[in-house]
Structure formats: C-alpha cells, structure tokens
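With one protein chain removed, the remaining protein chains of the complex are shown where they sit.
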Amino acid sequence: MTNSAGNSAVLGVAQLPMRTRLPETTYADLLGQAASKAVADAGLDLDQIDGLLLAQAPTTTLGVDEPQYWGIAGLPGADKFLGRVHVAAASGLTALRLAAAHVKSGRLRNVLIVAADLADEAASLRGALGAMHDPFTSGQAPINAITAAALQTSYYMATHKASERTMASVAVKNRGNGALNPFAQLRKPVTVDEVIESPVLSWPIRRLDSSPRTSGAAAIVVGRAGDVGPKRAVRIAGYGAFSGARSIGAQMVPGASSYLDGSDLTEAARRAYADADIADPTAEIGMAEVYASFGIFELLSIEGLGLCGSGEAAPRIAAGEFQRTAPLPVNPSGGATCGNPISASGLVRIAEAVTQLRGEAGERQVELKAPRAIVTATGGLFQTHEVGVLEA
Amino acid sequence: MKAAIAGGAYRIERQFAAGMEPVIRQIVRAALETSRLSLADIEMVVTVASDTLDGMMVPVRAELAGALGKNYLNVPSSAGHALSAAAAAIEAGDAKSVLVVGWGAASKLAHADGRANQFDPFYMRPVGATPELIAALQERVLASSGVLTEDDIASFEARMANIAREDAQGDALGAHGFCDGVAAIVLRRAADETSGAIIADHATASRSHNPLDGSFDPAGWVREALTGFASARPKKPLSQGFIEVSGPTSWAELRGIAGAVEAGYVDCSAASANSTGGGAAAWFGPATGIRALARLHGRMDRTTPDRGLFVDLAGPLGQHVTGMLIERSGA
Partner (left out) sequence: MSAARERNREEPQDIEFVDAGWRVAQRYHADPLLLRFFDGLKSKQLLAGKSPAGRAIFPPASLCEVTYSEVTELVPVGPRGVIRTFTVLPADPPKVIVFVQLDGADTASAGYLRGVWEKDMYSLDLIGAPCIAVFADEPVGDWSDFWFELGK
C-alpha cells in the first residue's frame, strides 16, 4: 500500500468550542454548525458536496439510535449519504480513510465528514458505555476505559521506573497548551502537584490525567489534492491502520504484549510511514496530534510512532521535549486532555493538525521544522489504531 | 481498478439457537471458501451490525469477523454503505481484497421492538413514531397515489416469503420477516478474480425519515441514486438484466424495483425481479442486503443475465439507497 492516499487532501476543517454541556443545541444543530463552517473553510458552496459521512461512536450517550436517520437532515451532501462510521473513538479517522478512498476512486470530489457528541444527555457516561460490554466476563472485574488505561500506566511506571511526578508531565503539558486554544474545554493550566493530588480514579490514574466529559462537534471536507489552492493545501500523504485483539489479557504476556507496549500502534504507524515514504519520523515529521484520553496513551503513541525510544517519552516530556516550543510538538492543541467529544475526537485531531500546517493556529501556532503532521485515533481499549500523515 | 465479487455466504433462521457468534464464524469461513481465499489473504474487513441489536458494542468485537491485524471499518448504517465502502477501498488501491460481514438478531424485535429510540425525542417520539408507523404512512401514501395496490403488495409478498422460507431452512418468518441472520461477501480487484461479477458502478441517494421534500416514494430515490452512476446510461437498456432490491418493506421494494426499471439501465419486468427474495421477507437489521447479493452471486451461472442492478434500501422507509451496477466480465 504505497501512496494509497496519493491524490486526496483535506480541503476544509471546522470545530466548535468544546464544553461540558451544550444544552442550547441539539445533536442535529451541532452537526449543522460544524458542517457549514467546514464547507465554507474549504471555499465551496454547500451544493458542491457530493458525499456525506457521519462518524458516530456509541449512541447510548446521545439517546438516539441510528442517528443518521434524524441527524443528517438538511446537511450538505445529505442527499448523498455514504454511511455512518463507528469505530468508537477512532471513528473520525476511519471516516477520513473512507472519505479519501471515495475521492481517490475518482467517483466523488468533495466528501464531507461530520461528527458530534453530546456527553451530557445521558445521566451517567459510564452507565451508558457500560451497556456496551459483554455481560459474562464483565462480572470478573470492572474493566472499563479508566481501569484499562490504569493497567497500562502502572506497567509503564514499573518497567521504566517513571515516577508519578514524571507521568504527570503529560497532563501539565497539555493543559498548558489548552490554555491557548480557544476551542478547548479546559483552559486553565495545572501544575504537577495539582495533578498528583487530584482524586484517584483508578490508581495510578488521577482525575486530572484523564479527559473530561465533553460535548462538541467537528467536520472536515476531503477532496482532490489538486483542488486546493497552494496556501491551504493539506495532502493526505499516507495512512496506516491496525485492528487489535479484543482480549487485553491476551496481549499482556511475554511474546504478546501489545496492550502494554503499544506495538499494535507501532505497526499501524509503520504502515502509515511506508505509505507516506517516511524513513525517519523524527526528522521528517513536524508535529503530532495523538488521541490521548489518558496520559499513558500519549506516551505509548509518541513511542509507538517512533518519535523516541521505549520508556523515553515520559522523562523527555518532563524535561521539556514535545512541548509547544520544542522541535516536535505533540498535542499543541491540548489534546483530549482538554476536551474529548468521543465521536468527533479524530476529526478534532485533523482540524488541529491542518490549522497548524496552514500556519493559521494563532496563539497556539507552533514552529514546524517539517511540513508534515501525524494524527492518530484509537478505538476500544487501545484496540484499533488509525494513523494518518498530513502534508502541507 | 474495479472491485469484483469473489464469493459470499449467508445463513438466516427465525432464531439462532446457540446465538450469533458461532454463526458469524461459520459464515466468514464459508465466504472465504467460496472465494478460494484464506483469511491471511484478506487485507481489510468491513462489518455491518447494530450495537443496539447486539446489546454490545460491535467494533470492539471485530475479531469475530477475522479483523485482527487488518484494516478495519464498521459501517453499521446499511449493507449498501458497507459494500460501497469496500468497493471504494479496492478502487482507490487501499486494499486488494475486502471481507464484508454483517449480522443481526432481529428476532429480538419480534419480542419487543424498541426502535422508537431512532426518532428524535423532541417532535417524533412524543407523537408515537415508530418504524412500523411511518412505514405504514408510506404504504398509505403510495396506495392513495395509485402507484401500488394491495394486490400488488400481497402477491409480491407471497413470492418473496416463499424464497425467504427456502433460505431459512423452511421456517416461516412472520409478518415483519424478522429473523436472525449473518451474511458475508468477499470483494477482490477485478483483475485478480476469475468469476467475473464486477461492481461496475455504485452510487447513493438519501433522505431523512421525515423527507424534507414531502415525497415518500422510493422509486424517485432509486432513480436519483442510479443517476449518480459514473458510467452513462446506455441508449437502450440491455435486454434481460436482473434487478434485485433489498428493502425494509415489500412496498418499498416494489417501488424500488419500479425506480430501477425506470432508470433504464436494464430491462427487467417487476415480475421477474427479486429472484433472491429481497430483504423485507427475511430482515435481520442493516446487514440484510448482503444476503441478497451473496445469494445472487452464489447462483450466478451461464443463464444469469450479463448485467443487472443490486439496490439496497435501508431505514424504515428505505430512504438510504445504494445502487450497484453488476456486470459479468466480458459484458
């Protein structure tokens, strides 16, 4: 799969400010607002959209099943709906892959992807997501997104002798970045002390290390690389994906330890780099927006993407690398730490990366040593990995 | 580089006694066997299944469909959307082979149909909207406009029910055709595939379930979808083409067939359309259309017309349309 994304590009992006609650908007409103902004950003008329994809993670939080029947009415491209993509939090990026395929096939020219989440419409997020798991093994021990990430975190700390303070540097970095991001839900920096003194959710994960419940929306327009004016062109240079094992316990043993060391993500990245002809990511990548609803995901992602060696991400972040002003910033938007509308998260990563590559990120603009950005999204319990390479 | 159908398999029953998962694995293996491919040959897997109908999140169970280590996509909105996605991946050069697997235990709906949850809570749920109710509205509108009569529907339903019963091991499937089902299709690059059922073209058309233009007639939506084909409509339709429409209700299917005929790609009478039995008579959720396509492909022989249309109508009104132009190689 070389240069599979060859002639597709991101033409337009949009995101809405993320908040805990957006009580004055419905799901359909959110989709509509994000959609029209993205089409305008692409410099297109609404009727130039010839395909529409909806990225939507579990609908129990939303309270409306099969949301495409209601939510897409009146959206640009609604008459040419291509489907709903649902790979949990990876939905936005898998939708990007599909949209690019429709464009590269020559069949469609301007495909719009929309996603929105209203985290506050279900009384309990954990309750809503809990309905989604196997009732026979869930009696074994409460394995949910938080406890599952905690299992990875304690292993990382033990294996690489990383202290809680060092691990907290991810959240500190991201919260500091979020303070400059007008779309972020959480815009106040935090200190290492505040992170390690925040309530334990599932040791060693503390509240300030995990993403908040977020309502938000994002949309992007995917089209042909040649259709974008040179200043705003962001090509999809490459893509890699890997669907991992369902049993996390099966991947925690010597010889099969991808759950603990992130090697599935490494494989997805390898595929993306092969596709994009990237030999040395540390030299050829300018920045990364990685999906990290917990700090450990960011650490495993940085390492899995080959941006540093195993176990090095935490101490390097603590020492100032991967920060906004460093040579290879990671999550300059603040990442999911500062706002995580699950269905839209993948699209938010793309919107942020594109904005940075275009030099339009204002206060949070980073200096890019190379005009390429990595975006990642992960679905399930660190299970399905999507890695995209965008190029200005 | 077009996509071709390499193989397929399906199984439907009123209710799977031992549950869904063993049947999914059985059908995946059967589809691979008919394609003469191993799971290792498959580069991408696409699933079509509803979290709600399964009672568990689908994409985290992709290993059931053989997705481990591969590119994976879950497109639960319809069989047509999933098949289009798979075809697009091959056309784009993203994959050389794609396995599309769909399933659903719609027998649960025969006990209790909770699908009022598909309607917005502000306007439609308060007035008691359910899929059955708006489908009934659609039937009434179509009947009163004269495009369908009760006799049309009854004779079509009887023909479809017979075919469905054949597939369902002799089980009668009841009023809504609710059943448990699994269906899978393997697509490959046309150049790699010798059996020669090529997806020459595909396109979609959609409406919301409260169509903003006030029309409830699937014939119009199907014509619209087929107009979206990249290839130009032939000046004269090829004689003796096949038309297979899978939809949520028999009236949606009948109107879908009418629309497909009117589009002029193939010449096929309504009476000889839907040799696969369609979808309404054996409905197992959004993946239903895959069964019709798998059955169509599985029974292709020298007597099968060289060209035909496969149309998937999804949603309570059949308002999400995917049209596919299938051509035998050499046509």
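Chains: A and B, in written order; residue numbering restarts at 1 for each.
Going forward, a contact is a pair of C-beta atoms (placed from the backbone, for glycine too) under 8 Å apart; a residue touches a chain by one contact, two chains touch by 3 or more.
Worth saying up front: this structure is predicted, and the values here are computed from it rather than measured.
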Full-complex contact with the absent chain, from A:Ala38, A:Ala101 or A:Ala150: A:Ala150
Residue ranges of chain A at the interface with the undisplayed chain: 21, 23-24, 63, 65, 123-125, 135-137, 139-143, 147, 150-155, 157-159, 199-205, 213, 245-250, 252-253, 256, 260
Missing-chain contacts mapped onto chain B: 18-22, 25, 28, 39, 52-53, 55, 63-64, 66, 68, 105, 108, 111-112, 114, 116-117, 121-122, 125-126
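We adopt the following convention: only the chains that are shown with their structure count from here on.
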Chain centre separation in whole Å, for chain B relative to chain A (CA means): 32
Contacting residues of chain B [partner chain A, same complex]: 45, 50-52, 55-63, 67-78, 81-82, 84-85, 88-89, 91-95, 115, 117-122, 124, 202-210, 212, 224, 228, 230, 315-316, 319-320
Chain A to chain B touching residues, read off their complex: 1, 4, 26, 28, 51, 54, 58-60, 63-66, 68-70, 72-74, 78-88, 90, 94, 97-98, 100-107, 131-134, 241-246, 267, 379-381, 383-384
